[in-house]
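Here is the structure we will look at, set down as structure tokens.
One protein chain is absent from this view; the other protein chains keep their places.
Showing chain A:
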Amino acid sequence: MPEQLIFAMEVILNGLMAGVLYALVALGFVLIFKASGIFNYAQGVMALFAAMTLVGIMQGQVPFSHLINATFGLHVTHFGWQVPAVVAIALTMAVMVLLAWCVQRFVMRHLVGQEPIILFMATIGLAYFLEGVADLMWGSEIKTLDVGLPQGINLWIDETTFNIFGYGFFIDNLDIVATVIAALLVAALVAFSQYTKQGRAMRAVADDHQAALSVGISLNFIWIMVWSVAGFVALVAGIMWGTKSGVQFSLSLIALKALPVLMLGGFTSIPGAIVGGLIIGVGEKLFEFAIGPLVGGATENWFAYVLALIFLVFRPQGLFGEKIIERV
């Protein structure tokens, strides 16, 4: 097999893995958008917030320590204990549920029935607020996150491919784990929305508020639940990205990468988010590999957005989105 083709295969594999991570973030957007028609700009910051909280809890950091120290003239930073990863993840999830409740109680509840653009603006506000709170709670320095996920080159794949092609593929273990977890997450979400009472209620609320009320569904409860689920997806994405590239502010910017994914897949489709993520992941890696050298490289920075732009022109609802029909 020609060398170029083998390289291309490795590039595609790596692209798929990267795509899974994009899809993870995009999923959070789709969930909230489907259930409440809100485009949640804060999804990326929620992932950052979740990751920071997780690290903070694991290391036994005192939340708001800078604030406490400045106010009372103390010098506390840590409780002096370490929390096991599993417990810390559970606690972080509890924090995300609390956050969901706060968002619903203090922001969204007052904006019921408003124009989508107003709700969107509210989530922008939420994003900046949350970013500030995260910094204030846990400090703004870059942290490493290690919840015990395997990392580094997968030797088995390296050896096997070396034996077949005479060239070992470099596939990161973390990417493999991310793929498995993303698959599980999607399966769980689908099962949740199709087969549970709460899932059915969620779809009902997304469709018609009045009708939902008339069959005994509490809108408030469902919205808190939806934000909690989005918080859970943010937590998973935060763990993956945080483990991969450290917990830092730039984590919240991965949300921007989710935008082209959504434009490709459609804002209302869970499978769309997955496929969109994979296309962007593979597309940008392959483009960089094949065309990059001709135009001086660094195409990964813009490829996804240009692709999304082309999609917007020819298929604005995305690959899987509901067709937008204006009835006259």
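Heads up, the rule we're going with is that a contact is a pair of C-beta atoms (placed from the backbone, for glycine too) under 8 Å apart; a residue touches a chain by one contact, two chains touch by 3 or more; residues count from 1.
Note that in this section contacts and distances are computed from a predicted model.
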Quiz item: Absent chain per UniProt: "Ferrous iron transport protein B", "Spore germination protein YndE", "Thiol reductant ABC exporter subunit CydD" or "Amino acid/amide ABC transporter ATP-binding protein 1, HAAT family"?
Solution: "Amino acid/amide ABC transporter ATP-binding protein 1, HAAT family"
Practice problem: May I ask which residue of A:L27, A:I217 or A:V247 touches the chain that does not appear here? | Solution: A:I217
Self-check item: Residue, one of A:M9, A:A85 or A:A204, that touches the chain absent here
Solution: A:A204
Quiz item: In the full complex, which residues of chain A touch the absent chain?
Solution: 188, 191-192, 195-198, 200-201, 203-204, 206-208, 210-219
